[in-house]
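What you see is the complex with one protein chain gone and the rest in place.
Naming follows writing order (A and B), and every chain is counted from residue 1.
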Amino acid sequence: MQEQMIHSLKEVREKQPLVHNITNDVVTNTTANALLAIGASPIMAHAIEEVADMVSITSSLVINTGTLTGSSLQSMLLATETALQLEKPWILDPVGVGATPFRLTGNKQLLANKPSVVRGNASEIKALFTGANEGKGVDSSTSSESTLEFIQEKAREHHLIIAVTGATDYVTDGYDVYKINNGHPMMARVTGTGCTATAIIGAFLAVCDTPLIAAVSGLTCLGIAGELASMDCPGPGSLQLRILDELYLLDRATIEKFEKVSNMRRSCH
Amino acid sequence: MQEQMIHSLKEVREKQPLVHNITNDVVTNTTANALLAIGASPIMAHAIEEVADMVSITSSLVINTGTLTGSSLQSMLLATETALQLEKPWILDPVGVGATPFRLTGNKQLLANKPSVVRGNASEIKALFTGANEGKGVDSSTSSESTLEFIQEKAREHHLIIAVTGATDYVTDGYDVYKINNGHPMMARVTGTGCTATAIIGAFLAVCDTPLIAAVSGLTCLGIAGELASMDCPGPGSLQLRILDELYLLDRATIEKFEKVSNMRRSCH
Partner (left out) sequence: MQEQMIHSLKEVREKQPLVHNITNDVVTNTTANALLAIGASPIMAHAIEEVADMVSITSSLVINTGTLTGSSLQSMLLATETALQLEKPWILDPVGVGATPFRLTGNKQLLANKPSVVRGNASEIKALFTGANEGKGVDSSTSSESTLEFIQEKAREHHLIIAVTGATDYVTDGYDVYKINNGHPMMARVTGTGCTATAIIGAFLAVCDTPLIAAVSGLTCLGIAGELASMDCPGPGSLQLRILDELYLLDRATIEKFEKVSNMRRSCH
């Protein structure tokens, strides 16, 4: 997997893929900057009048429900239907899906358009796939470990990749389970770190052979960048910008030195 | 008041209250980061479909009219009505209320839903409570001192806390008047510093015994953070992120050393 990640990063920088984002109001700037820092070319566009056209000229699509509205949901549904028809890879970040019935219903509709990858924290992944409204906020109330059997089952059932992030990240296609031990606790004090992870996976989706490699590569790259950025870091304000610097500086050497990814044996079935 | 502020900060960090924000497009990222930095758990959500549900699961509500639209006003009215019914504390930041008739009318409707605290600069506070449209921008044309009698009168009349910010900040419940001498002039060159003050008061509203303590605590914490961040600071770009670092690092020692709060004798009636 390490060589595949290094190769994927090189591909992102050489091809500078157009990555279309319909994301939340909080992270539009941060995720556009993260995509530019790692070498991709972001486009943020949510108007119902143009999202289908935009999907047709871009390489991958990132959907994030962090500040979902009735009107943005319509744009997201049209964009993801178009992506499905055109066989373009797309990733769903069901931010706060367990918080309100509106978010749950909207995310289930989006899920029906077959994302290549779903990334969320443990609470979000559980809420999305069980349909249980927890009435919780956007931060997780459970650990990523607790979802291991669940995500394998759901990944197989829905034929997609599930990435559950937290202190440790896990990525599965329902069979392999990659455990990623990169990252730093202070990252949870920067808004939209999870959204940035999703956007970067979106960039890798545009160049990788499989969405599994894309998800593992994206989370590992952000995790390493976050780890390096956290060294001697006074607080989350500095961390936010240093992560962008480190994404920009990421290369073969840093990946070889810091990558902590392992493929776990299937833990169920 | 000093011990109450220190206790309140500790409470924010321990309880990590969910703070619901319907705010302007300029500061969504900055205020979410400020809330995370001080220890709260922000949720930004403005869809009419979910704001009532969101109010019911969160601890306090922050309303900011900096980029008000007809549709966001409807969401704000529903959210604040819900907060009033559920007796959840909420704070109003009437950004640019004197700039256009639309903002003035909208803010008056919001005021009718009884915020616990109103925070603005001197021009905004005067425009909101006199109903006079000054045709001014979002920066103040008068000093906070000039409003001292006015804010006491209006705070008593409306049974709420008024916080007027500027070179010096004042907070009153109509009887006590707290004068806060923290902060630094360069903060006025960072967009949304006032909005950040409002959001942080929102976090304290979720844990404090009274909205008066919340408002004084919030403004003092941000003022101290801004002061520490301004030391040897090359410019407003660096300042913006250092304020987040300092909010994260704030503790009993920094509050004891730097806090400059005094309760003034009532100056009228």
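Methods note: contacts are C-beta pairs under 8 Å (C-beta built on N, C-alpha and C of every residue); 3 or more make two chains touch, one makes a residue touch a chain.
Nothing here was measured: the structure is a model prediction, and the numbers come from that model.
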item: Per the touch definition above, residue among B:L18, B:V55 or B:L68 touching the missing chain; value: B:L68
item: Those residues of chain B which, in the complete complex, touch the missing chain; value: 24-27, 29-30, 66-70, 96, 99-103, 135-139, 188-192, 234-238, 240-241
item: Positions on chain A where the hidden chain makes contact; value: 16, 18, 25, 28-29, 32-33, 36-37, 41-50, 53-54, 56-58, 240-249
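As a convention for this text, only the chains that are shown with their structure count from here on.
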item: Euclidean distance of C-alpha centroids - chain A vs chain B, Å; value: 33
